[in-house]
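Below: one structure, written as structure tokens.
Missing here: one protein chain of the complex. Every other protein chain is in place.
Should a chain be cited, it is by its letter among A and B, assigned in written order, with residues numbered from 1 in that chain.
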Amino acid sequence: MALQHDLLWYKDAIIYQVHVRTFYDSNGDGIGEFRGLAQKLDYLQELGVNAIWLMPFFPSPLRDDGYDIADYRSVHSSYGTLEDFKVFLDAAHERDIRVIVEMVLNHTSDQHPWFQESRSSRDNPRRDWYVWSETDTRYRGVRIIFTDTELSNWAWDPVSKEYYWHRFFNHQPDLNYDNPVVREEMWQIMKFWAEMGVDGFRLDAVPYLVEREGTSCENLPETHAVLKELRARLDKEYPGKMLLAEANQWPADLRPYFANGDEFHMAFHFPLMPRMFMGLKLEDRKPITEILQQTPAIPENCQWCLFLRNHDELTLEMVTDMERDYMYDEYAKDKNMRINVGIRRRLAPLLDNDRRRIELMNGMLLSLPGTPIIYYGDEIGMGDNVKLGDRNGVRTPMQWDGGWNGGFSSADPESLYSPIMLNPVYGYQAVNVQSQKRFDHSLLSWMKRIIKVRKSMPVFGRGTMEFLYPANHRVLAYIRELGKERILAVNNLSSSAQVVELDLKKYKGEILIEMFGKNIFPRVTDRPYLLTMGPYQFYWFRLRKI
Amino acid sequence: MWELMVAQLTQATREIVGSTARFLPHLLEMLLIVFVGWIIAYLLRHILRSVLRLMGLDRMSEHAGAAQLLNKAALPAPSELLSRLAFWLAWLGFILIGISVLGIVGMQEHISSFFGFLPRLFAGLFLLFIGLLAASFFSRAALLAAVNADLPSPRLVSSTIRVLMVVFTISMCFEELGLAAHTVLVAFTLVFGALMLGLAIAFGLGGQDLARRYLEGKFIYDKVKTEERDELSHL
Partner (left out) sequence: MAEESILTDDFLRELMNVGEVDILIGVPTLNDAATVGQVVQCIRTGLLKYFPRQRAAIVNVDGGSRDSTQDLVRAASISDLAAGTNPNALRTLHSISTSSAGSTENGAALHTIVAAADLVRATTCAIVSPNSTSIEPEWIDRLLRPVSRDNFDLVTPIYRRHKFDGLLVRNLVYPMTRAVYCKRVREPHPSEIAFSGKLASHFLEQDIWSQPATENGAETYLVIAAITGGFRLAQSFLGPKPRVDHSSGDLVLAMRQTVGVLFWALGKNFPACPANVAEEVPVMGQQADVSLEPIRVNRKRLHQMFVHGVAELQPVLDSILSSSTLAELIQAAGTPEDKFRYSDELWVRTVYEFAGAYHREVISPDHVIQALAPLYRGKTYMFLVENRDASGEEVEKNVENLCLAFERLKPYLLEVWDGRK
């Protein structure tokens, strides 16, 4: 294994989120698989990412894009075999790319043998592997997550004539974590994959593991106890493996998931993401700075995970009603774009395919404190298809070239797991890897450059952050610091040129070196540091004392 | 004897004729200067009148109330007055030049000192004019302010200010003209001082009530007379 052993590797990671199905089809069946993904590892290495987060690839009826798991220890036949996965894993490690897999702890598919047994009768040994009830009145008042499709968190099982609890789709019954057998089984599953060599686990839907009457059934102490136990066992047997929490909560509610550095290593900062989009539209840094001001400090060995988009809708759960209405009006005028409590669009369409805004958002993603995640296809500016159901519009095939099926598959276009993008703006002939590789000024080339710059200094991943509050509210500026390394990031959120004066007195005498062109900017003095910025422009400066 | 008388008469006549003959060119020169001077003075009067009207001197004087002043004195408008004054002064100057050409002994000196006096005369007249204008303006301003502040005897205040300013102006003029400067200055000081003393006594003793009412109105009105104040608002 070529990877360096570093217990805090995840702090320097740049993660690429991908579903194996979407990336590359090497066998011509219209569906991407691990052999294909392995063939594209060179591309990812060249891009500069050093970790891949794989979305669920387990056997599943695929009614929730693989998050309804029917077998935790295997690979869905469409994506290859377990052997194919091992080959892919080794190939990734050879290229210094770590692999993070999904572990859906909260629920299984109703097609999972466990549930089939559990529902078969009330006396079955696996009966209490799930949460059953004679009535649907227990845990009254608990919010429904998939509001567009579900009317209740209870579903009636006609087989065993009882209700079963499900926080997500009704075909995804929740496991019962009050049952120690369930907890042991889930650990064994994690151990299976850890032993194989995966470097980390993204634990899906963790706030909902345990239920208690009279509560919101989210973020309960019992849930944290389960997770801490898992972490302790992982650390003991597989030190250096990482746990990433998927918990769509306010920062203060997320803090307990880090505990004292003995629960999760990382957690997604959900509330920050919509506020970055909001700040851009408002041309005002206020939403961004305020949410980060409210974000509590986390243990030294922990890290936030930042992202712009992912496979789900751009969630608007963690914003106020006024903010939600604003986001809908500005980013999803067409009601087709709205689903659950969010917006199902990709990055480029959200930003009107404006290259400057795309660069600015990526600039913030890669310079704010946290580990960045890039959603597959966003590095070339792929578009979305809101006409596809659920959130499938942001899960279309990767566009490799301008040829047959965009280079994704040799199969007939009708056989593809999802239609490929065709329109003149975002279609595969307009947006693809091959054409962007040819030009230095393409988005792909730019992404490679910025990732390289980011990786050149550990301060991005491991440094502290201090906001500067210039009087011009359209400019977001902050200092990142790690030991003697110091970076100044300045972002113009406005569509027009701006002037900003920064109070850098504290760093008097230091010289600013712009990190992309490496040109020298004036030395810092007692006076306000004046910068003029073009529309949506950002600067990264290194501060050097010579 | 008769021949002696005729010879002397003839001699005298010859001398008179000779003097007259010598004097005539000078006389003619003088008349020419006076005539030319009249033309120049006439032109100057017209030009000056046009210039002053363009500058709006008549209007400014109306503001200050000087126009009314001149009107009362049956004097024409300021621009006309000044242009006529300029005419006479200019022509007088030429007349004096003409007289000097006659060569009368002693005349030169008087004429020179007259011309030397002219600038001071002009300055004095200018001061007088400005002073009268200012007196008129400020006395009216005081009248209006006193009426609107409901002070008693606004005309007394206005007139007092006018008189003081006129007296002051006249004394300045005399000083400028150098006419009994010290006498006028001392007299002015005495009069002014006496006036002030008199006012102080009158105001302090005789006008105690008035003074008290005035001061109350200025500083205590708000507290003491609230019940008499109305609650109207104008805007």
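We adopt the following convention: contacts are C-beta pairs under 8 Å (C-beta built on N, C-alpha and C of every residue); 3 or more make two chains touch, one makes a residue touch a chain.
Note that the structure is a prediction, hence the values are computed from the model and not measured.
Taking the full assembly into account, the omitted chain touches A, B. Note that of A:Trp187, A:Tyr469 or A:Phe521, the residue touching the chain absent from this view is A:Tyr469. Of the residues in chain B, those that touch the hidden partner chain are 59, 62-65, 68, 137, 140-141, 143-150, 154-155, 221-222, 227-235. Residues of chain A that touch the chain left out of view are 278, 282-287, 289-290, 293, 320, 322-323, 326, 467, 469-474, 494, 496, 498-499, 501.
Throughout what follows, only the chains that are shown with their structure count from here on.
Inter-chain centre distance (chain A to chain B, centres taken as mean C-alpha positions): 96 Å.
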